[in-house]
Each structure stands twice: as C-alpha cells, then as structure tokens.
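Let me give you the structure first, and then I'll get to my questions.
Removed: one protein chain of the complex. Kept in place: all other protein chains.
This part shows chain A:
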Amino acid sequence: MPLSQLKDSVPVTGMGPQVGAYGVQDTLRSGFSSVKNELLPSHALELSEKNFQLNQDKINFSNLRNIQGLHAPLKLQMEYRAARQIQRLPFLQSSHLALDTLKGNDESISFEDILNDPAQSEMMGEPHVMVEYKLGMM
C-alpha cells in the first residue's frame, strides 16, 4: 500500500527555510541562511525527535479510534485543547499541570525532564516577539 494512501500518516515537518513576510528569508530575525544548515539535519535523530510527540499522539489516537470509535479521540482532543489554553504568556514558565495529567506525563520521567530544562535555560525569550508570534501577528 503506497504511503500516501495510508490513513493517519504524519507529514514530517522538515527543516524548511525560515521565511518571514513576503515569502523572503527573514535575515533580521533568523540570521544568514545556507543550504547546508537548513536542508540537511545535523544529526540522524534530529527529525525523528522533533516529531516524536506528534507521531506518538497520532498512533495513540488512531488506536483509540479503532478500538472505541470516533468519539473517543475527538473527546480527548477537545480536552487537550481546553487544557492547553491554561498557561501564562509564552515567555514565562507555565506548569502545564492539567495538560500533563491528561497526557499521563505526570507519571513518567524522560530525557525531556532531565536534560535542557526550559526553567533553567540561560537565554530568555524576547517577550514582544514571542507574544506576536503566538497571536499570529508576525
């Protein structure tokens, strides 16, 4: 069965060029571009790790749909969407407690909790730019 006809296949969000307004490279915000930096992943695991959570969710929802019917993933996704809205502005640390409890992340520890903890990151996000990006104004 060809890949494109499989139900629930995830389009991989690749490493496309950083386009800003007018469809042109946004040098001010994302620096100079080079083909090598953008089209090739720097590590074999980079792409798969970037999409890992998406793929897992897709697999789980698809299983749930096959077992319990269409209503189950729909209800769950509605709950996730509601829980995802409980957060502070993007440049502040939010605990995502409701979302974690729904997803079951409160009962497991993985590398996301140990390495590169965002709460301890040395760089702070640009508040205005982040809020603009979140509201889709950028």
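A few comments on the model shown:
Following the convention adopted for this analysis, a contact is a pair of C-beta atoms (placed from the backbone, for glycine too) under 8 Å apart; a residue touches a chain by one contact, two chains touch by 3 or more; residues count from 1.
Here is the rule we use: contacts and distances are computed from a predicted model.
This complex has a chain not shown, and the name its UniProt record holds, of "Proteasome subunit beta", "Phosphatidylinositol glycan anchor biosynthesis class U", "Origin recognition complex subunit 1" or "Exosome complex component RRP4", is "Proteasome subunit beta". Where chain A meets the chain that is not shown, the touching residues are 18, 29-32, 37, 41-46, 48-49, 52, 90-91, 107-118, 121, 123-126, 129-130, 133, 138.
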